[in-house]
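For reference, the structure is listed below as structure tokens.
A single protein chain has been omitted from the complex, and every remaining protein chain is retained in its original position.
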Amino acid sequence: MRIPPKASQAIAVALLGGATLLTLAVLVFVIVFVLGKGLPVINWAFLLDVPREMGKAGGIFPTIVGTLVLPLVAIAIALPMGVGTAVYLTEYTRPGRVTSVIRFGTDCLAGIPSIIFGLFGYIFFVTILRMGWCILSGALTLAIMVLPTIIRTAEEAIKAVPNSYREVSYSLGATRWETVLKAVLPNALPGIVTGVMLSVGRCIGETAAVIFTAGTALRLPDSLFDSARTMAVHFYILAREGISNENAYGTAAVLVISVLIVNSVSYWMMHKFISGRSA
Amino acid sequence: MKFVTSVLLAGVALVVMTSGCGRKAETAFTVAGSTAFQPFAEKLADQFMASHPDVNITVQGGGSSLGIQSALSGTAQIGMADLVILPPEASALTPVVAARDGIAIIVNPANLIKTLTTEQIRAVFNGTTGNWKELGGEDRPIRVVSRETGSGTRSSFEQVVGGISLLREALVQDSNGTIRETVANDRDSLGYLSHGLLNAKVSAVSVDGVACTADQIVAGQYKLVRPVYLLTKGAPAGAVKDFIDYILSAEGQDMIKQDGLLPAK
Partner (left out) sequence: MKPVGERVVEWTLKGLAFSALASLLLIAVFIFMEGAPFMVRLGVKDFLFSSDWRPQEGHYGIFAMIVASVWVTLGAMLVGAPLGIAGAVFLNEFAPESVRRVIKPMIELLAGIPSVVYGFIGVMVVAPLIREHLGGAGLSVLAAALILGVMILPTVISISSDAIGSVPRSYREGALALGATRWQSVHMVVLKAARSGIAASVILGMGRAVGETMAVIMVAGNAVTIPHSPLDSVCTLTAKIALEMGSAVGLHRQALFATGVVLFIGIMVLNGLAMAAMKKRSART
């Protein structure tokens, strides 16, 4: 303790600031690296053409479709389950043993790595239910994966709805469900949408769980029972098989841009939602 | 009401789920297996579907073992396996040789070694030879790169060379592409990959004095060769048979030859 307090403060701030700068530098490097190599490849033909020769030539259109459809179906499945859970936890019960058990389950589910989801989806949906590799198998697996995110964000959003809203609704003679439907959920909507966007972001970037459940077919899927390939999987295959580094970079750039857009929108919404609440 | 609708939708999804993702039309089928043959199958399927608009072919990778497994279980109607010796469970399937493929032993272009014997290859992959000096090269360690367990390329390689128990320190990569990249970037490494995927970034060594070229493979001189099998449950019929016939036709075999594999006959 021979260093005077002022000096140690200066050293500490320099070190902490340096660490933060380093983190930022890594982020900037990752994004510049991917976009720098990938953006020159991207044009309308790349986005809208079908891949030829396994993606060596042509575009990535079917993988864009796969990337759109898989998260959409996953959300369509996870949203009712997640919001239903959140409504039950906040509006229909008081904190107690049941809620803590449910919360424990949700927290555990949130920590499970995606490869375990992949294993489960492969054994349960693909093999035991004989669904094969298809969009639905993948979407069901992803739905379970993002369920905790949806539950948590919906719960926070519902909790943030002021009690006076519910009281007004009850005083008008509404039942509990009517209150939930007309007073609570509409006001919690921005928060719920944030959760949905975060989940979409996670689905878009997922690889391990998708390869084993939705398969890797490169054709444009006709229905939910067809296998599909997402951009993340396509990028992995292009890069790994050494099919075309150029198209791999292009795919990575489209992928990173999509994820950044989805995450920025959800971040912005969350922010707006929080500041709207506190105002 | 929106909420109720979504609950209903989830219900519908569940019903659909339990009823399974069966293929709708009789003319749709799946081809799965060997990742080495997957690009060829994709391309062949595209060509075939162009002339047969009523047929719908899905091509999946997954590896040779998966190809056999999914042909047995009916997940795929055609399994692709590039193995020298088919495993016993494949005896329930009808095999057709669609193409042949050489396995090239590759080193970094900066490496002085241009030829190896089968004996030397075996010793390197077993770990008994660990330095390039022992093979007449520089005094540098040998870094062995292999494929993952279950890869058809790896099984074929180990079956043809014989007596290999891969040393533990070997790097394992899950595709031809990464094997090629690893060897191209690391001057101490030695690996193997499908002959069709050779490029200028790596150099293929001669094995027992025979160069790894298409001519030598076709002539039957180059030793490290494996067949690519298409496996069906029972004799192929209908659209599946048409597709296999197309692959074996002059047009199909030409396409296979263009992209670096060798014709079946």
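The first chain written gets the first letter, and so on, giving A and B; residue counts start at 1 in each chain.
To be clear about the criterion, a residue touches a chain if its C-beta (ideal position, glycine included) is under 8 Å from a C-beta of that chain, and two chains touch if they have at least 3 such contacts.
All values reported here derive from a predicted model rather than from experimental measurement.
Touching the hidden chain in the complete assembly: which of B:Thr30, B:Ser64, B:Gln77 or B:Gln120 does that?
In the complete complex, the chain left out is touched by residue B:Ser64.
Based on the whole complex, identify which of B:Glu138, B:Asp174, B:Asp208 or B:Asp242 touches the chain you can't see.
Among B:Glu138, B:Asp174, B:Asp208 or B:Asp242, only B:Asp174 touches the chain that is not shown.
Out of A:Met54, A:Ala217 or A:Ala239, point to the residue that touches the absent chain in the complete complex.
Among A:Met54, A:Ala217 or A:Ala239, only A:Ala239 touches the chain that is not shown.
Name, in rising order, the residues on chain B that touch the hidden chain in the full complex.
Missing-chain contacts on chain B: residues 7, 61-66, 68-69, 89, 143, 148-151, 165, 168-174, 178, 181-182, 185-186, 189.
Determine and list the chain A residues touching the chain excluded from the picture.
5-6, 8-9, 12-13, 15-17, 19-20, 22-24, 26-27, 30-31, 33-34, 80-81, 84-85, 87-89, 92, 101-102, 104-109, 111-120, 122-124, 128, 144, 147-148, 151, 175-177, 201, 204-208, 211-212, 232, 235-236, 239-240, 248, 252, 255-256, 259-260, 262-264, 267
Convention: only the chains that are shown with their structure count from here on.
When the centre of a chain is set as the mean of its C-alpha atoms, what distance in Å lies between chain A and chain B?
Roughly 34 Å, centre to centre.
Using the touch definition up top, name the residues of chain A that touch chain B in the complex.
53-54, 76-77, 79-81, 83-84, 125-126, 129-134, 136-137, 140, 181, 185, 215-219, 222-227, 237, 239-243
Report the residues of chain B in contact with chain A in the complex, numbered from low to high.
1, 3, 6-7, 9-10, 13, 16-18, 20-24, 30, 35, 38-39, 42-43, 56, 58-62, 75, 174-178, 180-181, 197, 259
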